[in-house]
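The complex appears here without one of its protein chains, the remainder shown in place.
We just call them A and B in the order they show up, numbering each chain from 1.
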Amino acid sequence: MITAERKPFTEIKEMIAPYRKVLVVGCGSCVAECAAGGEKEVGLLASALRMDAKISGKELEVKEMTIDRQCVYEFIDQLTGVIDEYDIILSLGCGAGVQAVAEVFPKVHIVPALNTKFIGETKEAGLWIENCRACGDCKLGFFAAVCPITRCAKGLFNGPCGGSRTERCEVAPDVPCAWQLIITRLNNMGRLDLLRKVQPPADWSKQQGKGPRKIYRKDQRT
Amino acid sequence: MNIESKLKKVLDRGDFAVTAECGPPKGADPDVVKSKGQILNGYADSINVTDNQTAVVRLCSLAACALLKAEGLDPVFQVVTRDRNRIALQSDVLGASALGIRNILCLTGDHQSFGNQPQAKGVFDIDSIQLIQTVRQMRDAAQIMGGEALTKAPHLFIGAVENPFADPFKYRVARLATKVDAGAEFIQTQCIFNLNRFRKWIELAKDQGLDNKVYILGGITPLKSARMAEYMAKQVAGMEVPEEIIRRMKSVPANKQRQEGVRIAVETIQALREVDGVHGVHIMAIEWEEIVPQIVQEANLFPRPQV
Partner (left out) sequence: MDQKTAGLNLTIFFCQQLDPDQDNNRRALEKELGERIRFFPLPCSGRIDPLHLMCALESGADKVYLVTCPEGTCRYREGNLRAQKRIAFTQELIEEIGLERERLELIITSEGNPSTIDEIARGILAKEASVEPSPVRIL
């Protein structure tokens, strides 16, 4: 999923300072999964904003709404008619969601309450870890399903580097050496042969793109 | 061009080679580089110039190599893949050769978070092995990555590093083999304090016939103090300093520790000369280049062969 974390309260407060009526919009997908922007988190933020307004003696009306996804028109459309009553929309969607909503309602000021972080997994309750950098050219099959771009600090395709010690990466003691893991797994599978040939350089144009990357499906276009 | 790598000539002759490291300054003064070069002149066959080592901004390796070249020395151009993409790297390879630099050492480089610019973007467009392959292709096929022809091929003796003290140990030799396959012609290892582990590594390398395919130079770093030994043991990634070495350094008074460090370095060199499969030493006296002449002399490696 896409993970995110809520911005510091002071930053959010500053963004909505000029306004009197705010709609806090949550998203029921990725950000709900990582406990940053789902219905619960909308409730917590809205409550904090209302109490803060009372304490500061400021007039602020805060309403809440959570839609299933903020990145798909069919769901964003649920805001039609609702959104006009507000001065500002405080979105708890990821960067994709905030922008998608803004595309549908370009006249409304929409601000992000979250900092979008990374594509990752819920490793344990309360722990999310990055595991994909959307390089557009997945080679996980060669690396025992351990992404060297994401999980090796230097993105080596022919690792490990000389700083790998006791299965740890040189950058921090709590970061496992991805290459140690790749080698161990391939060894256990009997496929160390996959590492014998020199892995060629990545085609970074697939990740960087020329501006925003696109996927186009002719069969799905109306 | 008629310029040839001194290091390559010494190794091809079968002589025990000596290289030494020169660290560029954190400033724009060319004289610092020149004086270090003069200190090392005659005591090493070729001189390595580090490339923003530990991700700390220093006078660039290419410029420092050019300065050493102008002093009549034979530099080894160290290149890390952390700071430049393939366009810049291939460009620098051409530039180095044009300046008469005849040796290149291809490394990945320490992660940017270690240095004085931790907010920098670590490039890592290609890794050190892909770089070795690229330089080899540029030299032998006169082509850049992707196959486009060069008007004139660079002329460089290609080196890489290996660390017998990093993990996973068994895989280190497989990685050495991969580097050789990619085109590495000489290897400089991480500095050696644990001779037993190093000997085991050489044995494994020999089992694969690698000592016949690539020249191996053992790394040597003279210790300045017991504290330095402890620091290296605990804080430097991929470094191994056995307890006996630390104890030995601690057992002498502070003002005698430098000489003890030199003694250990000389003993290690002498031991390496006896190891079959080792073709030379690479002395990394970081910020202590002045000590190299003494080490080379006491190890009976002076004078260097005239090539």
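The criterion applied here is as follows: a contact is a pair of C-beta atoms (placed from the backbone, for glycine too) under 8 Å apart; a residue touches a chain by one contact, two chains touch by 3 or more.
These numbers come from a predicted model, not from an experiment.
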Worksheet, complete the sentence: Shown chains contacted by the missing chain are A
Worksheet item: Which of these, A:Glu5, A:Glu33 or A:Asp52, touches the one chain of the complex that we don't see?
Response: A:Asp52
Worksheet item: Which residue among A:Gly28, A:Gly43, A:Gly95 or A:Gly136 touches the omitted chain?
Response: A:Gly43
Practice prompt. Write the list of chain A residues that the hidden chain touches.
Written response: 8-10, 40, 43-44, 47-48, 50-52, 54-55
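FYI, only the chains that are shown with their structure count from here on.
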Worksheet item: Taking each chain's centre as the mean position of its Cα atoms, how many Å separate chain A from chain B?
Response: 41
Discussion item. Which stretch or stretches of chain B touch chain A in the complex?
Written reply: 82, 86, 108-111, 113-114, 122, 124-130, 133, 145, 161-163, 166-168, 171, 174-175, 178, 181-182, 190, 237-238
Practice prompt. State the interface residues of chain A toward chain B in the complex, per the touch definition above.
Written response: 153-167, 170-171, 177, 180, 183-184, 192, 195-196, 198-202, 204
